[in-house]
Structures are given as structure tokens and as C-alpha cells.
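For this view, one protein chain was removed and the others were kept in their places.
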Amino acid sequence: MKYLNIAAAKPKVGVFSLTCCEGCALQLANKEETLAAFLSAVDVVNFREISSDKSDDYAIALIEGSISREDEVASLKAIRDRAKVLVAYGTCACFGGVNRLKNVLDFDWMNREVYGETPKATSPVRPVREVVPVDFEIPGCPVSKAEVERIVTHLVLGLPFAYPVYPVCVECKQRFTVCRFDLGELCLGPITRAGCNAPCPAGGLGCWGCRGPAEAPNYEEFLELARSRGIGDAELRERLSFFGGFDSAYELAQDEPLAVRPVA
Amino acid sequence: MKAHLHHFDITREESMLLPVEFHRKTRLQHVDKAFKAEITRIVPLTDMERLYQLRILDPGERERFTFFPGQFVMVDVPGFGEVPISISSSPSSKGLVELCIRKAGLVTGVLHKAGQGARVGLRGPFGTFFPMEQMKGKNVLLIAGGLGIAPLRAPLYSIIENRPDYNTVHLLYGARDQSQMLFGYQYEQWRRVGDVKLHLIVETPDPCWTGEVGRITALLEKIRIDPDETYAIVCGPPVMFKFVCNRLSELGLPMHRMFVSLERRMHCGMGKCCRCNIGSTYTCLDGPVFDYWTVMNLKEAI
Partner (left out) sequence: MLFRVITKEAFRKFVNTLLSEIEIIAPRKVATDYTGRSIYHYLPVDRFEDVALDYDTTRFSAKTYFTPFKENLASYSFQNGDWTQSIRYRGVTRLILGLHACDINALLKLDKVMARGPFPSPHYIARRKNTLIIGIDHDPCAGGFCRSLGTDTVTHGFDLFLTDLGDRYFVAIDSDRGFSMLQEVENTEVTEDDRVEYSAVRRRIAKGFTTHVETHNLPNILDIEFESPVWAKWGAKCLSCGTCAMVCPTCYCYGVSQEFSMDFASARKNKQLYSCNLYDFARVAGDHNFRARTSTRLKYRYYHQHRGFVETYNEPMCVGCNRCGNACLAGISPPEVIADLHMEEKA
């Protein structure tokens, strides 16, 4: 910042996709009104959504997606070696994401169902942090571009960024959204970290927890609440395991067997 | 019907057209307006602490900016945020403010990166202050632990500049070790020019340290205190002032003549945001300077 006599860096950013839908990377090219400013604050050197240039010279690596094959481990390690800062970008990278649902299924059966007679090499899905050290995590399915912009403004000035510690409920209330529980539905809002501005409950869908847990979540009371509204542990486990950020809450919701059993 | 709904334009209210003066705190005014100030000098003190000298740029604002020892300002770093910092300089130097800033969070981190000539905003002064008038004719004990020396410098300057008004003045200062003792370059001046009896103590001495070793309360045993004629100002972390004030109480000093300065996170400085509340007392309005009896009655203060 010129007025403080602090120089702003223009870091080189590489964007890499592992197992995912690439929707998070696409978010970088979203929000047209500020896109030009965004792309002049950072130097995106490796990003096939908006550029065909490839470069191995980057300070920050954004990794989207989870690890579901052994060859991804090798490329991830190579990226880690090159990048000064490695960011797990999006829910899949942070928690495993939807991909991780396959971990409870029988791999051979699944492979046949998907690929028929030409099975592919596959391994249990892992988040990035289980494979290489991660410097920063940006959760969200997809990530919120507004939040990514806030993170980038901190990043280029070399400042720490802090997420809201509170749950999604605050943001629902601040936009007058009718509580999904009032409508008799399940919502992970009370235990999920805010920062997304609660688009799902406002759009008619209870929170699925893509951003992972808020700070110091009260899982016991949350489960009590859901059960008191007639929601069984099977449904709770399904919801809690969907994006992979709520393992410890999942462990607490064991009063009832899963409705859909894993195929053995 | 709209003709009856006279639009109220707050910017045309008489008091809103007057210059902002935070001492006139019941007047309607632009309380979010910051005085622009330039960092004129940065004095490194330790790895974590620096002394910033700031000068308010507008001559009129400079003239109107007055404060009492113990008050604080909100330092506004545009784009980053605001932090409350107690004023560490003499109330007599118009428009020149010294702030001792420890690198602790985002805004103070930015300030540590900022260079000379940088321009920040100041809102304030806010809060209560040490009763320097009441203390006249009495002995004064100034007791600081660690960074507590920063808010203590304001009453210290006030006393030194009006030295004949006060009786014996002791400054007791304790730090973890010698490297954490701030403003060492000023001690001689305080002693010789200010006629302040300075006593230092460290908890863990370096090989070259020749002075006292131990907790700050040990220094209280080295001096003679006349409980009927003495006031105390105690600045430091809660555990420190608790021990000091309890010891002073045992020595007979009434609690309403001991003053401490509390620190809390603040977002507004004006008794609105509630972030600095101790129990339900606003540190920004009712404090930061409290007498010790009041502190004893504040839930969750210590």
C-alpha cells in the first residue's frame, strides 16, 4: 500500500486440478465486475480455465480436488516442492468432498459399475492435507469468489486472513432467511463455518456443511436438536459425511444403522 | 401527504457542521471521522514493540486535539481496521502523539510494516484518565509491568512537567528480562531531570544485570510508603496489578487511591459495540482507567 509505504506483491499463482468437477477453479473467472482487477492483483500462470499458458514458475499453488489415484500423489508432491505456499482450494481439497463418499463402498463393485470391463486404478479418497503439508485452506463447494477476493487482498499485502468463527446461522439471520428447522428440515447451519453468506438456506436448501465446522461447534446439542425434530441418525450421518468435514460429529451419530448399507 | 414528511438531513444539523471534538461526547457529530495523522518517527524498542510519533496534519485539528493522561485513541489504518492504543506521550505537546505499539494482530502488524511518512487516522481521545489534579501535593507511586510502561508515560510526563506540584515520586518498573525493558534511553533523564526515584527489577537476569531480581512486588518492600499521603498508578497485565494492588492494600493504601488501566478489544471506542465490556461495564467509557475498588467489583476483570 502506497500510503503506508508497504509494497504489494503480485504473486504468481498456479492452479491445479485433482479429482473434482473443476467448479472451484472456474470460480476464479467468475464475478465479471471485478475480474480484471482480480487478475491484475495476482499473476495466474497455470490455469487452463482462462489461459493456455503453462509455467512451472509459481509462488502459490491452488490445489482443487481430492486425491483418488496414486499418480495424483506424485504430481501433488512435485507441486509442493515448487510452491512456496500451497493452498487447498475448495471442499474436495480441504475435506475430500463428495468424492470421499466412495470410501464406504466396495471398490471392485464400484469400478465395474462405472467403468464396466475397463476398470481404472483407484485408491481411497484423501484431502490434500493427508498427502502434503498445506499452508492455507479455502473451503466451499464451490468456493465463494467474494471470499477468495478478500483472501487475495490479504495475501498480496502479506497479511493473515481470518475466517468467521461463527456458524452459518448468523448469515441466515442477517438476510432474513426463514430457518430450515422451522420448516421441519435438516440444516447443518448451526455447526458450519460462515463466510459464504448462506446462499443455500436462502435458496431453499438446508446447509450441507461444505465449509466444514465453525469454531468450537456444539455437536452434542446439534444432534439432540435434530433428533428432537424427528431426524434419525442415519439421515444425520448421510448429511454429516457428504462433504467430509464433520468426522467427529459423524462418530457421535451412531444411534441408528445406515439406511443404505454399503455394498459389500 | 409526503409534504408532511419533512426530510431530516442530518448533515445540515448545526452541531454536525462544527469541528469534531471527542471530548464533547454528548454532542451530535461525525464520530466516525478520523483526524489524519502522519507517522513522523518510528523508534524501535524491542522485536515486538515500537514507539510511533504521529503528527495530526490539519492545524485546526491539531489545536483541538487535547487529551488527559490515561486516555486512548482509536488508530484507523484505512483498509485494514482500527485498534485502541493508549497515548504514551505528554498531554502538553499539541497534536503530537506518541503511541507504543506491540505487534499483536492484523492492524498492529500492518503498522509494523508501515514506514515513516505513512498516513493513518486517529479518532479520540476516548475514555477516563488518571486524576492528576487530585494527586497534586501528594506522593505518587507509578508502577509498571512490561508493556504497562507505555500508558504510564503519559502521567509520568505530566508529573515531570509539573514537578513542583507533586511530592515524592517513585517509578517501579518490572520486566521479564533486560531486553524487555522499554525506554531504557530515557531513564537517566527521568531520574536526573524529573526527580523521579526509579527502581527496576527483572525476573530472569542476564549475566550483565546488576540490579534487583524478582517480582515487581519485591520493590514495594524497598521503599517507604506513607499510606495517607500517597496515590498509586499501576499499569500491567491483570495478574501483575492484582498482586501489586493487594500488597498496597495491605500496606494501608485505600483502594480508591490506586488506579489501574485495563485493556480490552474495542471496535468503536464510544460505548456502543459492547466488545470491551467487562461484565456490563464499558472499558471505553467507564475506563480504561478505573480505581481498584471498582475493578474489584467488576465481574471477569481479573
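Residue numbering begins at 1 within each chain, and the chains themselves are lettered A and B in the order written.
As a convention for this text, a contact is a pair of C-beta atoms (placed from the backbone, for glycine too) under 8 Å apart; a residue touches a chain by one contact, two chains touch by 3 or more.
All values derive from a computational prediction rather than experimental measurement.
K.L.:
Which of B:Pro59, B:Gly79 or B:Gly184 sits in contact with the chain that's absent?
P.N.:
Counting the whole complex, the residue in contact with the absent chain is B:Gly79.
K.L.:
Could you list which residues of chain A touch the chain missing from the display?
P.N.:
Touching the chain left out of view, chain A contributes residues 1-3, 5, 8, 34, 37-38, 40-41, 149-150, 152-153, 165-167, 169-170, 173-176, 178-179, 181-184, 189-191, 214-218, 220-222, 224-225, 229.
K.L.:
For chain B, which residues touch the unseen chain?
P.N.:
For chain B, the residues touching the absent chain are 1-2, 4-11, 16, 25-34, 36, 76, 78-82, 104-105, 108, 119, 121, 263-265, 267-268, 270-275, 277, 279-281, 285, 299-300.
Keep this in mind: only the chains that are shown with their structure count from here on.
K.L.:
Just the number, please: Cα centre separation of chain A and chain B in whole Å.
P.N.:
44
K.L.:
In their shared complex, at which residues does chain A touch chain B?
P.N.:
1, 3-6, 157-160, 162
K.L.:
Which part of chain B faces chain A closely enough to touch in the complex?
P.N.:
Residues 77-80, 106, 109-110, 113-120.
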